[in-house]
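Note that this complex is displayed minus one protein chain, with the remaining chains in position.
Moving on to subunit A:
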Amino acid sequence: MSGTERLRSEPRREDERRAAERGQAQPPRLVVIGNGMAGARTVEEILSRGGDFAITMFGDEPYGNYNRIMLSNVLAGVEDESGIFLNDLSWYTDNGITLHAGRRISRIDRFAKQVYAEDGTATPYDKLIIATGSRAFVPPIPGIHRPGRGYHQGVFAFRTLDDTRSMIRYAREHERAVVIGGGLLGLEAARGLQNHVSHVTLLHAMGHLMNTQLDAQAGAILQRSVEQLGIEVVCDAMTTEILGKHAVTGVKLADGRVIDCDVVVVAAGIRANTEVAAASGLVVERGIVVDDQMRAQDEPDIYVVGECAQHRGETYGLVAPLWDQAKVLADHLTGRDPRAAYHGSRIATKLKVAGVDVASMGLKEPERDDDETLIFSEPRKGIYKSVIIRDGRLVGATLVGDVKKVAFLMQAFDRGLALPEDRVELMFDLGGPPAEVSAAELADDAQVCNCNGVTKATIAETVHGGCKTVSGVMDKTRAGKGCGTCKSLVAQIVEWAAGGAVEEDPRASWYVPGVPMPKPELMAAIRTHDLRSVSSVFAKLVPGGQEDAKSKMGLASLLKMMWGEDYVDERDARFINDRVHANIQRDGTFSVVPQMKGGVTTPAQLKRIAEVAEKHAVPMVKLTGGQRIDLLGVPKEKLPEIWADLDMPSGYAYGKSFRTVKTCVGSDFCRFGVGDSTALGIALEERYQGIEGPGKMKLAVTGCPRNCAEAYVKDLGVVAIDGGRWEIYVGGAAGAHVRKGDLLATVESPDEVITLTGRFLQYYRENANWLERTYAWVPRVGIEHIRAVVVDDTEGLAAGLDAAMDASVAAYRDPWKERAQPATPGQFRTSLPLVVLPQVPVR
């Protein structure tokens, strides 16, 4: 490594020598110790101000600068290592920066103005920036170290990429982890470790979680939410010993309790890296003491930035303050604003901690008798909100679980805004226009993305600079690329800044990620080139013919819809569920759901299902939410036999397709029924069974507005109303997303319901993006537009839609007939070594 580094720095010296010979002024030499978030950010700020320095950076870690915050995501397996780098090596070369990655500085000679690396090399500076950050604080618990050899086997800190890598490597092969420390870092570690070990216990020495940011009640609510994720939490837990001779086997608590574990992660706080500064004679207390220009005390040419700096008695442990510090320092060093001064940061944080939204600012509890406090707590939902008001100004707020009001509160807190007379509006949106503080209201320098320190002004400038897509702005500014909680606000600001002229990110409009075309264009191209198979689409429409595994299923669905019987069905384009016509379960077995139109069955059918379940020892028989019977735990190789024994058509409980029509009892039996919902439901299912689409299509018909079949929250729901008429609702949902459907039309007869249903579904099939359910598609396109096309036929599309749907209906074949002869070799051969799979318990 050092060889190449030297080589790289050689040309510069050569340049300098030549420049000196020619008598040109050389740029001053700027040396930065610490190549972390603060150091690299400061250099970026200097460069963006056109600062002319010969820059050399030293970093203890052998990498370019990465986003430390994202280590939580790396541990949790939701982010690749490669995705967290903020400055890759080419950034340093492109900007003429000499980077010594993996080289630690051990001493500063303030008088000779040189820094010495551990290998003895000296580097002179004109200006020096110290940005050495912090390290994990590891309390002196007996057994935590091995004499002379670092941590005990199985003990890890959580600060660097290397820490994270070794933790993952070790945890994978072990079972039980203990995390010491119930602050932000400990919670993130615990959550991430769940991805690697089966049991995680979090030990916290204090009375409640995140005690520096939260009061006891909020901490308790956070604890419940965290426990619901399967993390065991022990508060007031003083760890007194790490047990285990060769490797960790457990930890011992002060009350004598022993918790067995084979991995221990210490997240008990951080300490500023100040040793080098102290040894070199700088003034050091908890951090390196600086003035308002971030200058080390009594040192005209040495500056300090980031977690290692102590400003007006404060050190910080979050990134937001260091963005402010970096700006001030860059303004000062480049002479852009000689009066730039840092006045400290008001810490307002908005975080996702172990998957739970948490925001806190200012006081966590009232301090004076006349402080006004409002508290709302709904433990069952994991929601807690409190605000503290003094003399009509917001001086503290805490939000757990629901942070919708955070932008407004942060603004009020930062600027001391006047507060609404109805204090409750600080916590909730009461009727009226929505929501979050609107993009226009937000102050220019309001920080939108805390993780990456991006203000509203920066986002607006980027938009005005010509980048008018949300994802483009996110890429350029990094806003929204940390914990992600601010994404919707970023989108709103882009929209506002573009004055309505937001451009869709082209990729966001692609039907599938691997083919660069929006759906209408894609369909046109498929028709023009007569592409009938998924592989031909890749070959013809993707530059380079690159296949994309994640796009195959969406293309298969689209082609099937477009070509019906003429579709060339390549089996590998299907998802496993569609290859074997059953829904894969967590243990690799499948679930079998026979069709039961409208949820109506017969004694004979029930008997047959019972016999089949008994004969094949089906581990679980369950009623589904769609009014059918589910046989769970069927091995793949048994599927054809079970279908044969059942001799019932497939219920399509596995595909991105028409699923069921849920019905209520209807007018035949129900005292309240005004329309024969059961008959209509059966008719709908009969006609549209198995039709594939961009997403699942769940329907319902209900016989009166009491809505027993939940028709208001279906992709398409039909409600019988007085006078023999029927209302059709579309775009409803009651899964992870809940939405009441929009009224599409009120019609006079069941026949009209059937026609409009087909037309609506076909319009959805042709226009929605892959995996876009109707609850997203309907509001995106707008119910008025859909009504115009489907009901009023203002665009003259109706006949075409009806014909296309007729063709699809005609092409329908029951896939469970595909059993005598497998469609491909080994179609039903087992793919799983049952021995190692977690088996679903037999009930």
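One rule holds for everything that comes next: a residue touches a chain if its C-beta (ideal position, glycine included) is under 8 Å from a C-beta of that chain, and two chains touch if they have at least 3 such contacts; residues count from 1.
The criterion applied here is as follows: contacts and distances are computed from a predicted model.
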{"item": "Complex member absent from the view - protein name from UniProt, among \"ABC transporter permease\", \"Rieske domain-containing protein\", \"Cytochrome bc1 complex cytochrome c subunit\" or \"ATP-binding cassette domain-containing protein\"", "value": "\"Rieske domain-containing protein\""}
{"item": "Omitted-chain contact residue, chosen from A:Asp548, A:Glu686 or A:Glu710", "value": "A:Asp548"}
{"item": "Option from A:Leu253, A:Ile383 or A:Ile576 whose C-beta touches the chain left out", "value": "A:Ile576"}
{"item": "Of A:Val31, A:Ala76, A:Val512 or A:Ile526, the residue in touch with the unshown chain", "value": "A:Ala76"}
{"item": "Contact with the hidden chain (one of A:Glu637, A:Glu710 or A:Asp814)", "value": "A:Glu637"}
{"item": "Residues from subunit A at the interface with the omitted partner, ascending", "value": "74-81, 168, 172, 195, 514, 535, 546-550, 552-553, 570-573, 575-577, 579, 584, 586-588, 637, 824-826, 828-833, 836-838"}
